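Notes to accompany the following structure.
A single protein chain has been removed from this complex, and every other one stays in its place.
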Amino acid sequence: MIPLSHYLIVSATMFVIGSVGVLSRRNAIIVFLSIELMLNSVNLTLMSFSSFLGDVTGQMLAFFVMTVAAAEAAVGLAIIIALFRRKQTVNLDEINIMKW
Amino acid sequence: MIESYIPIFIMIVGAMGFAVVMGKMNEFVGPKRPSEEKLSTYESGMEPVRSARERFSVKFYMVAMLFIVFDIEVVFLYPWAVSYKLLGTPGFITMFVFIAVLLVGYFYVWRKGALEWD
Partner (left out) sequence: MTIESILFYVLSAGAVGSALFVVSRRNPVVAALWLIFNFFCLAGLYLSLHAQFIAVIQIIVYAGAIMVLFLFVIMLLNLGDERRLVEGVTPRKVVGGILSIAVLVELWYVFLGTPSIQHAALGNRATEIGTVEHIGAQLFTKFLLPFEVTSLLLTAAIVGAIVLAKRKLD
């Protein structure tokens, strides 16, 4: 049987890869994809705890995370489309009007 | 436990294998006599112009976005339908409220004309 810690390590590794993507990439779409990666790694943690503890709450949370991710993707991509219409770019360094 | 997924696994491998074998077999078995005319992009007899990587219209985004939202709705309907007998009338009211709220969004989409293609 695979121990719980192995699942947690996979999920932690994916989370950190996602956070590196968010921190280092400047393409808004890829930053968004990295955020999805981080959400999924958290889902893996929830699922492994749910399975190992025999409690369905973790799976429910993962289910709601997916629902929220769908809503987030719809609105987030709409924001990217609106930004692209205005500035003709998805480079996050060029979207800096609200930076001081 | 995991052994019970073996039939599904065999089916996936079979389906993918079939697709790959059929695609590749065409390459090996079919006769190939290429000419310049045959290799050019087929566009109903017209000369192909411009890049194929044209920008899509925002209409496609609208359809995909609505698809996601109503896909989620179906995903919620599925466990509800499976345990409907167990849930009884309260379960029915629950789902009724859920669908009623989503219908508000649906009518909004309709009135805003996001469902119309042009």
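Going by the order they are written in, the chains are A and B; count residues from 1 in each one.
In this text, a residue touches a chain if its C-beta (ideal position, glycine included) is under 8 Å from a C-beta of that chain, and two chains touch if they have at least 3 such contacts.
Keep in mind it's a predicted model, so treat the numbers as computed, not measured.
**Q** Contacts of chain A with the missing chain: which residues?
**A** Here the touching residues of chain A are 1-10, 12-21, 23-27, 29-30, 32-34, 36-37, 40, 43-44, 47-48, 50-56, 59-60, 62-64, 66-75, 77-82, 84, 90-91.
**Q** Residues on chain B that touch the omitted chain in the whole complex?
**A** Interface residues of chain B facing the absent chain: 1-3, 5, 53-58, 60-62, 64-69, 71-73, 75-76, 78-80, 82-83, 86-87, 90-91, 94-95, 97-99, 101-102, 104-106, 108-109, 112-114.
Keep this in mind: only the chains that are shown with their structure count from here on.
**Q** Report the inter-chain centroid distance for chain A and chain B in whole angstrom, where each centroid is the mean of the CA atoms.
**A** So the centre of chain A lies 22 Å away from the centre of chain B.
**Q** If we count contacts the way the header does, which residues on chain B are in touch with chain A in the complex?
**A** Of all residues in chain B, those touching chain A are 58, 61, 65, 68-69, 71-72.
**Q** Write out the stretch or stretches of chain A touching chain B in their complex.
**A** It comes out as residues 67, 70-71, 73-74, 77-78, 81.
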